[in-house]
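Of the protein chains in this complex, all but one are displayed in their positions.
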Amino acid sequence: MLDRVVVVGAGVVGLSIARVLSALEGLEVVVVEKEADVGWGASKANTGIIHSGYDDDPVKYPNRARLAVKGNRLWTTWAEQLSIPVDWCGSLVLARSSEDRRVLRELLARGIRNGVPALRILDGEEVRALEPMVSEDVVEALWSPTAGVLSPYEATVALAENCVENGVKILTETLVKGVRVKDGSVEGVETSRGFIGARWVVNAAGLYADEIARMAGVSDYTITPRRGEYLVFDKDAGPKPSRILFPTPTPVSKGVVVETTVAGNLMIGPNAVDLPRDAKEETYTTKEGLAYVWREASKLVKKLPGKREVIRVFSGLRPQPSGGDFIVRVLEEPEGFVEAAGMRSPGLAAAPAVALEILRLMRLNGLDHGFKKRWKAERRAGLRIMGLGWDMLEKTVSRNPSYGRVVCWCEGVTEGEVVDAIRRGAKTIDGVKFRTRAGMGRCQGAFCRLRIAAILARELGKPIWSITVKGTGSELGVGDVKSLLEGEDVAD
Amino acid sequence: MRRIEVTCILCPVGCRLTVTEEDGEWKVEGYGCRRGLAYGLEEAQNPSRVLITVIPVDDGELPVVPVKTSKPIPKNLLLKASKALAGLRVKAPVRLGQVIARNLLDLDVNIVATRSIKARRDRVEADGQK
Partner (left out) sequence: MPTRRVDLLVVGGGPAGLAAAARASELGVRRVVLVDERRWLGGILPQCIHPGFGLHRYGRDMTGCELAEKLIDRVSSLDVDVYTEAHTVRMGYESYLSKTAEVLTPRGAFRFRAKTVVYAAGARERTCFEAGIVGSRPAGVYTAGEVQEMMDVWGILPGREAVVAGSGDVGLIVARRLTLEGVKVKAVVELMPYPGGLLRNVVQCLEDYQIPLLLSHVVLAVEGSKRVESVLVAEVDENLRAREETVKRIPCDLLVIAVGLIPRVELLAGAGAMIDPKTGGPVVNEFLETSLPGVFAAGNALVINDLVEHAMEQGELAAESAYRFIEDGGFRSASWKRVRVGDGLRFVVPQLLAGFRDVKLYLRASSPSENARLLIPELGKSVRLRSVRPAEMITLTLKAEDVLKAERLTVKLV
């Protein structure tokens, strides 16, 4: 039997698991991902909050409650080891009514039970002293200093790079179509690129986890998409809060948040709209959804910037499990089938803890590899020109002129950074964008997309029109400019 | 009788002109000033436009060069002319004003470059990366 584990899904959960497993001696780890790059499922389109862990009821949702608190603490180390931009800014849950105040006390009590440190309820004055932009209607807030925000797409990229350095193979544009089970044990996965044999199959397929489970004969849960829409403002638009601003939660969701992303943009969202089970790709934005987000966000602050300052809207799909709680388990039947599924919020926060939990469970079920002597915990981030002081910047440019050629004017990203991203694995325009921020500014790529495509074309040796935005089927163009006219009859 | 609708573009008023022809007699109606009269006749009898397109360039700093016809060509031949040019290529360097093709569709017009395109140096090497 091959000593190989196949992880299905290169989201933050699958990659966290792969990272942990990559520390084991003699175990081959393969991550299989259907998209052209890592982290393009729920992991790229979310609020990016490392929740502190007071939200979840430890009786109803024991995994969520336990793993979020633990994940929060682990992220402090992981983010540092992996050079993931993170801001441990803390969060405020804002209460605007006496009912809200009652809920705050519940949250506080739950936080204490879950082991969340440093929680405190502030009065309205205190809240506005911390965050002057908070609405005058706010009477109290639960302050949680251990919450943070990170850049979710940079997190998956960092995890992936660290995995690869530790010997993990990541296969992109590879769709898992079946799980081969023989005599009650998994033997591997059937993919669009052929069969991959394995002793363990870890299902971290996000929205599709229920389908992967069914391929393995497991059908005790379903995953439905719950859509969340966002609006992102221009970097120069403000005021921006220093901490994450939550409304008092409802039973369905934590509500529309007002936050400053790690890159410094004001962002509001998400709403929560349940979609049918098969709507797993419907990351649409809607007029109603965005209007709702705007209305809800407006309640938390004195004033939002003008609508003209919105530079981007997007949406993500939460993988909502039928049972409500995260599914983190090693099955007896089929043997070797492992699941980290139903990772709705706070799945990002919990990911490192989920990974360690999976390792613990696999150990209990016969995984007996020891730790590698040499395992690299650190990963170095690419150079960010705009993050350098002027002197360093001068030195860098004189050593490598391409770090002086700005290709994305809004975010100040240089050719050198783009080339570095490509050498680190970006194959698409979005791949470059999520690694460098090129195209994330106010012009949304209208100025830089073609220059970036030209660099990709040169580095990958492909014609420029065939460079894709996000993998096969999303080519920039349909051919050379003459392609519709050539070969046709000249007679009209 | 032939009847042609023409919008005068000589000033922002944009009169809608009706041009009719009967036994070689041309008549224009609906113009707001004399200029529209002449314009209507020209557009009805001999409408023509300059064709603008690009031609692929081999070994150039850029892959295409923009071009135009040296004179306006009959309007109904624009698409045909554009198709006729597909397949044509030119080698860098190209200079502004360079004639790239002669006597397009026997119309006695040339295709002229409207931008200069230098020959390619190897940019990768020039940047000192690699």
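Each chain gets a letter, A and B, in the order it is written, and its residues are counted from 1.
Criterion: a contact is a pair of C-beta atoms (placed from the backbone, for glycine too) under 8 Å apart; a residue touches a chain by one contact, two chains touch by 3 or more.
Keep in mind that what you see is a predicted model, and the values were worked out from it rather than measured.
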Residue among B:51, B:73 or B:100 that touches the chain left out of view: B:51
Contact residue for the chain not shown (choose from A:369, A:405 or A:424): A:405
Contact partner of the left-out chain, one of A:10, A:181, A:351 or A:454: A:454
Option from A:101, A:128, A:277 or A:312 whose C-beta touches the chain left out: A:312
Where the missing chain touches chain A, by residue: 236, 281, 283-287, 290, 308, 310-314, 385-386, 390-391, 393-394, 397-398, 401-402, 404-406, 409, 412, 414, 442-444, 446-447, 449-450, 453-454, 464-465, 468-485, 488
Hidden partner chain, residues of chain B it touches: 7, 9, 11-14, 49-54, 56, 62-64, 66, 68, 75, 78-79, 82-83, 96, 114-116, 127
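Here, only the chains that are shown with their structure count from here on.
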Euclidean distance of C-alpha centroids - chain A vs chain B, Å: 50
Chain A partner contacts - residues on chain B that touch it in the complex: 54, 56, 63-64, 79-80, 82-87, 123-124, 127-129
Touching residues (chain side chain A, partner chain B) in the complex: 400-402, 405, 415-416, 419, 458, 464, 480-482, 485-486, 488, 490, 492
